[in-house]
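The complex is shown incomplete by one protein chain, all other protein chains being positioned as in the whole.
Lettered A and B in written order, each chain numbered from 1.
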Amino acid sequence: MANAQEADAPNLGHAVELRHLHKWYGEFHVLKDINLTVRQGEKVVVCGPSGSGKSTMIRCINRLEEHQRGHLFVEGLELTNDLKQIEAIRKEVGMVFQHFNLFPHLSVLENLILGPTWVRKIPRKEAIETAMMYLERVKIPEQADKFPGQLSGGQQQRVAIARSLCMKPKIMLFDEPTSALDPEMIKEVLDVMIELADEGMTMVCVTHEMGFARTVGDMMVFMDQGEIVEMEAPEEFFANPKNERTQLFLSQILSH
Amino acid sequence: MTDTTNKEDWVSPPKTEVGVIGWMRKNLFSNWFNSVLTLIALYLILTTVPGIIEWALINSVWGDKSPEVCREAQGACWSFIYEKYRFILFGVYPYDEHWRPLCAMIIFLTLIFGSCIKPLWKLGWWIAVTWAVGLVMVGVLMWGGIFGLTYVNQSQWGGLPLTLFLATFGTVFAFPLGIFLALGRRSRMPAIRSLSITYIELIRGVPLISILFMASVMFPLFLPEGVSIDKLLRAQVGIILFGAAYGAEIIRAGLQAIPRGQYEAADAMGLSYWQSMGKIILPQALRITIPPMVNGFIGGFKDTSLVVIIGLFDLLMTSRVAFQDINWRPFFVEGYLFCAAIYFCFCFFMSRYSQWLEKDLAKGQNH
Partner (left out) sequence: MTIQTGESEGLQPAKAVFYNDPKVRAVFWQIVAVLGVVGVFWFLIHNTMANLDRQNIASGFSFLNLEAGFAIGEGMIPYTAADPYWHAIIVGLLNTIKVAVVGIVFATIIGSVVGIMRLSPNWLVARLATVYIETLRNVPLLLQLFFWYAMIVEVLPRAKEAYGPFLGVYLSNRGFNLPLPDTWSYLGLGAGILIALVTVIWLYRRNKKIHDETGEIKNTLGPGMLIFAVAMLLGWLAGGAPTTLDSPEFKGFSFKGGAEVTAEFLALWLGLTLYTASFIAEIVRSGILAVSKGQWEAAGSLGLSRTQILRFIVLPQSLRVIIPPTTSQYLNLTKNSSLAVAIGYPDIVGITNTTINQSGQAIEGIAIIMAVYLSLSLSISLFMNWYNNKIALVER
């Protein structure tokens, strides 16, 4: 079944548009002709074997990686080398990393208000109120004055999610958010992500958590060796994978 | 599935990204600030380097020429080195016997570089035996007096062999002393711990030159009447005492890096303190400390130059004496450069090796 990405002209009303995106590391072709549309409020889950380029692709969306060919649009703005454009886009795109990347020398509260006060230029009092609200949303308001080194992995990742949310982004990117967590802490983070999805946030997640994908995803994207191999709704994706490579991957990952 | 229409189009990356142009664009001219820096750097290089090359190579005097020819020329006088290199390298050691310190140096360098080759570490305690044999051979060659070699008193030793001698013997004897001090510092017995800490902090808190002064001036006073101690030995003992304190701290860091579990496992097997140290803990700790120890050896090698101040004829001293010859006085720059080049070669390659070693040891310890 052909996907619905035939039209080459990007729709600037969509959250994210990737058109014929290519990226090379030196001579190595890491992203090959990527075409992807993420609509407002849509939850896209990206999966694939390691080295498939899935992390590279979502890191291109907030310019942590640079693409060499093709076009990338975020909230209607094209992503180029223009620094001002990049900073404007990064305000609207939040990112949660595999290794949390909290700032260890700042308290949890200071981690959360750093972006709002210095990038969105919000008064400190207001920023603190917003921060406490999000800390309650991720269920750890009592940790506000602790330092990241004093928290467990699951707590740190929830703080990282709250930190991104304090910037009130329109899109949230997740780069394998639970891969570095001990098993008993994965659920608490996924719960937060599910709540976020239910509230209508546009999300792009790279993850191996297929249960989560089935619950939350609107579209599954399977990548292999730098290409998008298959792209469809979760029910179809898990029940009837069309491509051999997809079938192979699913059989490996769903066996336990 | 995307139907690929122009696959040939996107097989290779854009021209400005790879090759020489891509490299230059990324590394030299990526933005205007970088471009300005590149231009400033190129300007600096173009104003100094051609001048240096002119002085050192184009206008310079080579081979067996007299000082007058050198004075006439605008460039460097490498004839000075040609004339004096044997003095700089070997000091006042008898001219005809120069092959002996040369062989001694070769033995030193073989021992040092041989110990650096990782596969040979499997030999374990045999390495210590090889060193012992090598050092005895060095002693025989330098002193002579047996096997038909004429006796050469150590007061006539000088130059590079002397520097290597001081540095190598310094490290070889400082090492075991450092181990004892490190173990002492970690001991649970308060008296032993205090003695070790006092020694280590005292020696590390004062400059090497004061230790050398102490050695050269006070050691004769410490000995009973009639017993004298050679100047070289005084300096050597000073260097050993100094190196032991620094070595102790390096080894202590290595001991601390061994997880508690190792100590406990050794105890649980019923090994005594010395057995667990010798068989389990120290072999692991010493492996970790090798890169910083190599750095310590490099530092020690440079530090031997301080014996100039107490009048020993190491490489730096012989270089200085060489251009105090009235005929060659203006050419101190060439002398210092030659001396610096020797030190540089040795230290630079040792430090590259230690960096390589650190990476290599870290590889084996991933998780």
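Descriptive notes on the structure:
Throughout what follows, contacts are C-beta pairs under 8 Å (C-beta built on N, C-alpha and C of every residue); 3 or more make two chains touch, one makes a residue touch a chain.
Since the structure is predicted, the reported quantities are computational estimates derived from the model, not experimental observations.
In the complete assembly, the contact with the undisplayed chain comes from B:Met189, out of B:Val20, B:Met189 or B:Ala268. Only one residue in the set A:Leu77, A:Leu114, A:Met132 or A:Leu250 touches the chain that does not appear here, and it is A:Leu114. Of B:Phe213, B:Tyr263 or B:Tyr353, it is B:Phe213 that touches the chain left out of the display. The residue from B:Tyr82, B:Phe169, B:Tyr336 or B:Tyr353 that touches the chain not shown here is B:Tyr336. Residue in contact with the omitted chain (choice from A:Leu64, A:Leu77, A:Met132 or A:Ile194): A:Leu64. For subunit B, the residues touching the chain absent from view are 26-28, 30, 34, 37-38, 41-42, 44-45, 188-192, 195, 201-202, 204-210, 213-214, 217-218, 220-225, 298, 302-303, 305-306, 308-309, 316, 320, 330, 332-333, 336, 339-340, 343-344, 347-348, 351. Counting over the whole complex, subunit A has residues 62, 64, 87, 90-91, 93-95, 97, 99, 101-105, 114-115, 117-127, 147, 149-150, 160, 163-164, 167 touching the chain that is not drawn.
Convention: only the chains that are shown with their structure count from here on.
Separating the CA-averaged centres of subunit A and subunit B is a span of 51 Å. Remark: subunit A residues 2-3, 5, 22, 24, 26-27, 29, 32-33, 35, 68-69, 227-230, 242-243 touch subunit B in the complex. The touching residues of subunit B, when paired with subunit A in their complex, are 1-2, 4, 10-14, 17-18.
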